[in-house]
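For this view, one protein chain was removed and the others were kept in their places.
So, chain A:
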Amino acid sequence: MAATDIARQVGEGCRTVPLAGHVGFDSLPDQLVNKSVSQGFCFNILCVGETGLGKSTLMDTLFNTKFEGEPATHTQPGVQLRSNTYDLQESNVGLKLTIVSTVGFGDQINKEDSYKPIVEFIDAQFEAYLQEELKIRRVLHAYHDSRIHACLYFIAPTGHSLKSLDLVTMKKLDSKVNIIPIIAKSDAISKSELTKFKIKITSELVSNGVQIYQFPTDDESVAEINGTMNAHLPFAVIGSTEELKIGNKMMKARQYPWGTVQVENEAHCDFVKLREMLIRVNMEDLREQTHSRHYELYRRCKLEEMGFQDTDPDSKPFSLQETYEAKRNEFLGELQKKEEEMRQMFVQRVKEKEAELKEAEKELHEKFDRLKKLHQDEKKKLEDKKKSLDDEVNAFKQRKTAAELLQSQSSQAGGSQTLKRDKEKKNNPWLCTE
């Protein structure tokens, strides 16, 4: 950057002054870097790709370790995201690495909503940062930055072209995150097919207007290497954590009956290029792009959605506050209205229920009355019956006593007749007695 550029940036009235001796502020970048080193760095990678494309293996290979997690099954009902954080230490630099993987991507029958959980996740990270930034008492310099800095999109090595799911997902993600497309399991494609495949992919991405991350070419020291790498996108990678003895060195490789594929051999795959670009050359740029482009875009959209606007600089001193107050009152009003509504509804429901219950009570009373009446009727009937029965019994008794009396009288008066009669009676028991 020329001194004139700086001078222009700096504004009028600022002239470049020559120094007469060594002042010492050239140690400033070192001071800055030392501070950052003591605080540690954060780096968050999102791996998007279908199940079984080797996402976890590639992460293991990139960072030379074995991260936890078992391979996912193909029977997930929806797309979920699984995230893990690791503390890596190399010389005196500490890195907090977060790896987020999609689980179940591309496994459903209906994939229309597959991209939604991913977009929501990325937005949630921006949201968390925005919330922290808008707090009154905030600790931004010690905040654990969980925003996704790089998204590795795994393309299946079909050899033909991008799947429509890939296109749709990448289109949704390109304005939210730095996308680096890579061809997974690229040992399934031959060299010639690979070049055709890469060309096809790049042309499809361009024709669909998908903006993938371009390595920065404005700094002279890295412009050249970044420029050549940009031409090699998407990288065709192979991941492997197994080490095999090749020649006299132990190397990461995959063994096939027909040969061995070496991961770190540039002629076999682009793994080394990916590692160079992702970690050794552009990690800082990825972080900066995420913060200055993607996050700012999200923040702008979010605040505009809220109804905040930038007023011109010489108007009210703190329009954000006043707009907020207005919004707050508005929302409070709405809240009260809703409360009223709810209360009304509640009261109404209570009334209805009361009426219902009253009805039921009335019914029950009626039933009770009816039953009571029935019972009384029955009782009366029974009593009547009893009475008549009693009458009968009494009558019977009377007749019985009368008959006996008559019998005793007649036996006294004409014994034989009665005897005869008795005999007759005996013989004819069916003669009725009076």
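Rule of thumb we're sticking to: a contact is a pair of C-beta atoms (placed from the backbone, for glycine too) under 8 Å apart; a residue touches a chain by one contact, two chains touch by 3 or more; residues count from 1.
One rule holds in what follows: contacts and distances are computed from a predicted model.
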| item | value |
| --- | --- |
| From "LSM10 protein", "Neuronal-specific septin-3", "GATOR2 complex protein WDR24" or "Pleckstrin homology domain-containing family J member 1", the hidden chain's UniProt protein name | "Neuronal-specific septin-3" |
| Hidden partner chain, touching residue among A:221, A:248 or A:412 | A:221 |
| Which residue of A:89, A:164, A:207 or A:412 touches the chain not shown here | A:89 |
| Positions on chain A where the hidden chain makes contact | 1, 3, 6-7, 9-11, 13-33, 35-38, 41, 44, 62-65, 68, 80-81, 83-93, 95-96, 98, 100, 117, 120-121, 124-125, 127-128, 131-132, 134-144, 146, 219, 221-222, 275-276, 279-285, 288, 292, 296, 299-300, 303-304, 306, 308-310, 313, 317-318, 320-321, 324-325, 327-328, 331, 338, 342 |
